[in-house]
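A protein chain is absent from this complex, but the other protein chains hold their places.
Moving on, here comes chain A:
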Amino acid sequence: MPVPKRKPNMARKKVPMPEQEPQVRIRNFAEVALGYTPAQAVEEARRCLQCKEPRCIQGCPVNVPIPDFIKLIEEERFVEAYKKIVETNNLPAICGRVCPQEIQCERYCLRGEKGEPVAIGRLERFAADYAASLSGSGGRKRIRRSFKPKGKVAVVGSGPAGLTCATDLAKAGYEVTIFEALHTPGGVLVYGIPEFRLPKSVVQREVDNVKKLGVDIQTNMVIGKVLSMDELFAQGYQAVFVGTGAGLPVFMRIPGENLNGVMSANEFLTRVNLMKGYRFPEYDTPVKVGRRVAVVGGGNVAMDAARCALRLGTEKVYIIYRRSEEEMPARREEVHHAKEEGIEFRFCTSPVRILGDDHGWVKGMECVEMELREPDASGRRRPVVKPGSEHVVNVETVIIAIGTTPNPLVARTTPGLALTEFGGIAADEATGQTSREGVFAGGDIVTGAATVILAMGAGKRAAKAIDEYITTKQWR
């Protein structure tokens, strides 16, 4: 039996990651979690048992070779650790920050059976940030292409799915163009997830890394409006990947929803994050919240909106959620952060009407309490209104974060594309193939609103299938 080279760190808990104190951070938009130091990273890396048959990898939608990169960190070969990760994951600084590791890689970690799992996400983030701190650009060099590209592929949408698909195709030798509707690439990474969870400089860095692989990113291009799918093919693109996400806000359809002070979370977060409304008037886009804010919903978007509202200087922020804490789809960590920051949770509460003043501004929201009954088709307990529980929450701003649906623009303007029941694009899960030859799709446009890493996994699989399709000219 080989002598183990090192003794693992058998501490039951993860090495804590330094964070800004709640009372400090609610006054700024700077990142809450500060990241590991090299010494902390090595100490945490020593908690990994280097399993012979690592289960953590199966839990990762893009199958990062987790024990391998952790071993490199443990040996203080940090840049090599980073290079090991980017063999399979192109956006590690982002994934390390926003992946729900507790239901993915870390869920399968053996150490999680007795104590906390290895902090895989924090280590991934550390490696990416360390490499970037050395070179200022993530340590990746620009690829110079001396050979003829294998073909031309168009990618519609520059969110996590599109960025990943484009990178893998570029690595495989394709000439790739990404078409993005907004003026900044990144999709939900730039307009949705706030600066304090995912600094926009980090997103910029990762996007620059994608460009260094030779991917051309064209912003301000709304496909379906300025160019149709047919025109893309006519321009010589042999395949198109559609990763346009689920960016359409759902409203509650209750009275008072068009009052001034009622916003979709998409509008609020776009104003704050993409347009930097929190720095008005230095930046031109205004964003306004009242003294008291209600955020309706229980997902990550609701947590993000609530925590942004707090940082804009409001006095009181409520999360209004119709089920109980257990059913909340938001990450535990985000809920914990929100609570630390003083956000008040009103569980089993549902809005029925938004009340306005004479000038058309919100002055309150009438809610009812809910009782939870037997589970419904989605597996969550069905909420039923408790009679006589009507009450008013006094707020001046209401932010609606009850979900989004797929963006229909490409589907509406592309004949022959089969749709799913909820308006997304129907695509094969393994390949991303749609009903139209040469067109692939992946991410939220196919699945409905999900996670960054699942979108990346779909982008990755589609890139592989696109390569096969172009190489073999075989459709299915």
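By our rule, a residue touches a chain if its C-beta (ideal position, glycine included) is under 8 Å from a C-beta of that chain, and two chains touch if they have at least 3 such contacts; residues count from 1.
Methods note: contacts and distances are computed from a predicted model.
Considering only "Multisubunit sodium/proton antiporter MrpB subunit", "Quinol:cytochrome c oxidoreductase membrane protein", "Sulfide/dihydroorotate dehydrogenase-like FAD/NAD-binding protein" or "Probable dissimilatory sulfite reductase, gamma subunit (DsrC)", the record for the omitted chain gives "Sulfide/dihydroorotate dehydrogenase-like FAD/NAD-binding protein", by its UniProt protein name.
Touching the missing chain, out of A:Pro281, A:Gly388 or A:Pro415, is residue A:Pro281. Interface note: of A:Val226, A:Val384 or A:Ala418, the residue touching the hidden chain in the full complex is A:Val226.
The omitted chain makes contact with just one of the residues A:Lys52, A:Lys148, A:His359 or A:Arg476: A:His359. Contact with the chain that does not appear here is found for just one residue of A:Thr88, A:Gln238, A:Asn260 or A:Thr420, A:Asn260. Mapped onto chain A, the interface with the missing chain covers residues 181-183, 219-222, 225-227, 247-249, 251, 253, 257-258, 260, 263-264, 266-267, 270-271, 275-276, 280-286, 288, 359-360, 407, 409.
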